[in-house]
Each structure stands twice: as C-alpha cells, then as structure tokens.
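Omission of a single protein chain aside, the complex is shown with its protein chains in their original locations.
All chains are identified by letter, namely A and B, in their written order; residue positions are counted from 1 within each chain.
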Amino acid sequence: MTAFLTIEDYRLDIPTFDGDLKVLDGITLSLEKGETLGIVGESGCGKTVLARSILGIGPARGKRMSGRMVFDSIELDELDESEWRRIRGVKISMIFQDPMTYLNPLFTIGRQLADVVVAHGRAKAERTPSRDEQRRRCDALLEQVQIRDSARVFDSYPHQLSGGMRQRVLIAMALAGEPQLLIADEPTTALDVTIQAQILELLRDLVSRLGLTVVMISHDVGAIAAIARRVAVMYAGVVVEQGRTEDILTRPRHPYTQGLLAALPEIEGERHVLEAIPGTIPNLIHPPSGCRFHPRCPRATDICSVEKPVARSIGADHVVACHHALA
Amino acid sequence: MSSPVTMPSPDAGRPPLLEATGLTKVFLSGGKSFKAVDDVSLRIPQGGVLGIVGESGSGKSTVARLVMRLIEPTAGRILLDGEDLSAMSGEPLRLVRRHMQIVFQNPHSALNPRHTIRDAIAEPFLVQTQLRGIELERRVDGLLDIVSLPKAFKYRYPHELSGGQKQRICIARAVALEPRLLVLDEPTSALDVSVQAQIITFLQELRERLNLTYLFISHNLAVVRYLCDHVIVMNRGRMVEEGPTDAVFANPSEDYTRKLIASIPRLPQRAQT
Partner (left out) sequence: MSSVDLPAIAPHIPGFRERHASTIRQWRLYAHLFSGSFSSMLGLGLVVLFLILAIFGSSLAPYPEDTLGAVKLGQRLLPPSFAHPFGTDEMGADILSRVIVGARTSLWIGLVITGIGALVGVPLGIIAGYKDGWVRSVIMRITDLFLSVPGLALALSIVAALGPGIMNCVIALSIVWWPGYVRLVQAKTLSVKEELYVESARALGARTPWILWHHILPNCMTPIVVKASMDMGMAILSAASLGFIGLGAKPPQPEWGAMISVARTYMPDWWWYSAFPGLAIFLTVLGFNLLGDGLRDILDPRSRGR
C-alpha cells in the first residue's frame, strides 16, 4: 500500500531575535489511508508546529530548510494560497484544543455551521443550497458527531454549550467538507476525564464509520493509546521512536520513551516509583549536538554528543533513532 | 497500603491541624445565586495528605480558596491548629497566613512578570518578617537550594524559566516562611508528565523534610493516588465520597466515583525494563 501522507526529512527553523529556533529537525513520518497516527511529546517538542505545517498554517516566520510533505500525491510545500483553499477543510481538516476560541460567541451554532456548509458548497461550485437544504445538512453533521438534541444545539450560542458539546460541534464543522485527513491537535486536553472518554469514543467511531485518516497530537499518552494504531514519539523537534502503539507502550526502545512512560502515575496496580527525567528540555536555538536527548539520557556515551543517531528499523514497523536502543 | 488517615492511632488524641466543617460558598452574579461549595467538611491530621478530586465545576478549587481565607465562606468554620480562622480578619488574619500557604495551578501567571526570581522568593520575608540585607539574600539562596535550582536564577525573570522551574519557584515562595499547612491547587496540571513526576517526587520529599501537611486539589486521579493517603471526591459542590485513598480507588462505593475512575484511559502494561 502506498503512503497517504508522507513527511520526509522535514526541517523547519523559526528566526527569532536571539537566533534561529530549530523547531523541527528532520522529521520523517508516513501514514496510510484509514490509519490513526498519534504524535506524542511534551510541550516544546514541535508536535503542534508539525501538525500545523501539514495544513500550511505553520508559524508565520517559519523557514523550511529541507524535506517535503506529500499528501495524496500532492506536494504540499509547493501549493500557493489559492490552491491551499481547495485543500484546507476539504481534503484536510483540523480540530483544536480549545473549541471556544474557534467559535464566534455572537452567532448561534446553527448559523456558524450553516456558513461552513455554504462555503463548502461554493468551493465545489454548487449553487447556494436552500434554507431547508442547509438545515438538513447541518442536522446530518450534528448527527454524525452523535449530538442527539440537534434542534437545541442548532439554536444555542457557544457559551450555552458544555466543553464537550463545543468540541463535537467543532468536529462537525471539520467534517463538513468531507475531508480525508483529520488533524486533531490536543482535542481532549481541555476536557474533563468523563467528557474526554466520550470524545475519544466519538473519534474512534468516525474512523471506523467514515474511513477517516487521523493524525492526533497530544501530550497525553493515555488519550493517544486509546485511539491511535501507530504512535510517533517526539522530543525537541525529532521523532525519536515510532511504531505500533502496542509495541511502543509495552516495549519502548528509546530512553526518552522509556522515561516518559516511567514518569506516568498509574491509576491501578502496583504503585511504581515515579521516575522523573532529569534536567529540562533544551533550548532549540542552540540544541545539543549529536542526539538532542543526550544531556538527559541515562545511556548516553561519547558518540551521542557527536553523531546524530539515524532512525533505524528494529522490528516490524518499529523505528528508533538512538545509538543505544535496548532490546 | 498506607494507613488511613482519619483514624491514625498515634494521632488519635491530637486535634487535627486543619479542620473545616460545613463549608458553604454561594456566589451571586446577575441576581442569580450559585452554590459552588455545599456543606463540605474535612480534617487533616498533622503530617497528613488529603486529596480532593473532582472535575471542573466541582468546587474543589473554591474549597482551597476558602480554607486559605482568600474568599469569604458563606457558612462554615475553619480551624487551623485549633484557631478559628473563620472569625479572623484584618491584621490577625494577615499574620496567621504565614502558617498556611498555597501553590496555584498555573505557575506561568502566579509569578509577577516584572519581578526577578530573587524578588519573588524574597517577597514572603519582606511582607511577614523584619529580615533584610545579607541575611535575606542567604535565605533566598537557601530556598533555591531546597527547590534544587541554581543560584544564577536569582536574577532571571519568570518568562525565561520553564513551567517546572516556575512551579519550583512558587513552591519556594510558599515554604519560605515554614508554614504548617500547604494547599496545593492542581500544582502539576499545567506541566508536562516528566516534569509532573519531578514535582510530585519533590513534594513527597519536601513534606518529610519540612514536616508539612498537604491539602492536595487535583482532577488527576492517578496523581492523587500517588500523593495522598486520604481522599475526598467532589461533584457539583458536594462531597460524593471520602475515605482512605486505596480503599476509594479499589472499591468505590458511589457510581460517580466509579465512572470517574473508569473514564481514565488505560495503558497496556509495560514489559519490565
């Protein structure tokens, strides 16, 4: 099967007053159609910049230094703004952490949803659908995100809905253009655990029902584990390990992945001692030489500070970028 | 299993360090009243760690602010080491504050952006004690030591520090005056997991080292399980369930608690490394 989304050796710098921030350092990822990829990492690892770059809404001053992104045989880096308009929301959609900031507080949900429906109709050069037609499509969308009392939601203003409802509405909007790829940037982070579980359930359902391909970004390993078939672990602008979720979580091979998992408190079972990763995330203006994790790594040796480890395959669909990946 | 804290035999004769009974807070806005906290009672013995868990809107942070007397309770009594805080105001309340301190959820906004780290850590001494000059600098250095941060941070500004480092500064401020009670209002919620682990481990050490008593507020059940020996579950301003942490987590007696625990995504068990 050919890859649906391919990112090859993608490098991105953001110029700042103090120097260039090397936010993405040679990202290589691929994703097959209908697959759900989780990108997990802590703040500042570049996961959000990466996700936004896929949609062409990366940092305004960002400079691509090398690499390419190919989606469905479209070279994303060569699109101009008018071509992007036929991709964003149509082929690739995105949902965000805080739904409230993406909804206009002055208009009802119905009005905003109908606007999206009409805009997509226009993009496909259809004539503007009638009121009834708009309403019918909106109801269908709300039903797709399992909103049962769509009549009430349709006439509500954003502040009258709960956080979980707002996120459902945002997902409905993202689905309006019938996208093939959905990028979810921390979609459950702002929500309570019980609501979070429902949204994750909804996303799983959409993947199986609509055959959506999903890239989910999160710092929450639990949320990623609940939804993603494959996981990529990012640290300081580098994908340090990727593979099947099951493999990564049960047999992590990169010291950072191991550290991340050992730092998680568990809700059941034996209470292991929480192991913190010593030190702090590096300054990406002057990132550590060689492996970017080496100053904090328990297994670091001389080579780690000199040579950047190449991502190598160490099993069926399991890639690690480490000189000392343990079995 | 650690021993439950309500009935600790060595403490049985001693009054609890913190005791609150019938705490109620009604907020008035736009002519409507809203009961954020409804008849909450709690007690923490000297050296104990009580956790309050709940989702947003459960009133758990309001309880923290009530206990700290940062907001006025509508009803209820708060006793710190037998002293009635709810009856205090003005100068006596200001002076009693050195015995109880709070660490907030968001370290990014809990530090004045225009103050250096030195100013932030010196502030408790400047407002509560007569300590000045070289002695004060020495105390600030000592506190940076306690929270394991380099002395060079003294002249930095908050925006130059990471979230975890800022939270350590907030903890240094909170323990500067050697309080007896430390209220921790979601101290790790704004932090990454690896940093969260650092802070939790550090808080555990600090409690033993400084003989502190914690009231720990969190929405993260797993974190509460690691840090607290006794837990209260809150929902919509009311106490749903309370008991020793291990008992509540292993055998929740209320549906709400069960639902809360079941909602947490589980990870496949890791192979031993």
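Throughout what follows, contacts are C-beta pairs under 8 Å (C-beta built on N, C-alpha and C of every residue); 3 or more make two chains touch, one makes a residue touch a chain.
This one's a predicted model, so the numbers in the text were calculated from it and none came from an experiment.
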{"item": "Full-complex contact with the absent chain, from B:F104, B:F202, B:Y226 or B:F249", "value": "B:F104"}
{"item": "Option from B:V53, B:C170 or B:V195 whose C-beta touches the chain left out", "value": "B:C170"}
{"item": "Positions on chain B contacted by the hidden chain, ascending", "value": "68, 70, 94-95, 97-98, 101-102, 104, 106, 109-116, 123-124, 126-128, 134-135, 137-143, 145-146, 151-152, 154-157, 159-160, 170, 173, 175, 177-178, 209-211"}
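We take it that only the chains that are shown with their structure count from here on.
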{"item": "Chain A and chain B, separation of their C-alpha mean positions in angstrom", "value": "33"}
{"item": "Chain A-touching residues of chain B, taken from the complex the two chains share", "value": "55-56, 162-165, 192-198, 200-201, 219-223, 225-226, 249, 259-271, 273"}
{"item": "Contacting residues of chain A [partner chain B, same complex]", "value": "42-43, 163, 192-194, 196-197, 200, 219-223, 225-226, 246, 249-252, 258-269, 271, 274-277, 280-281, 326"}
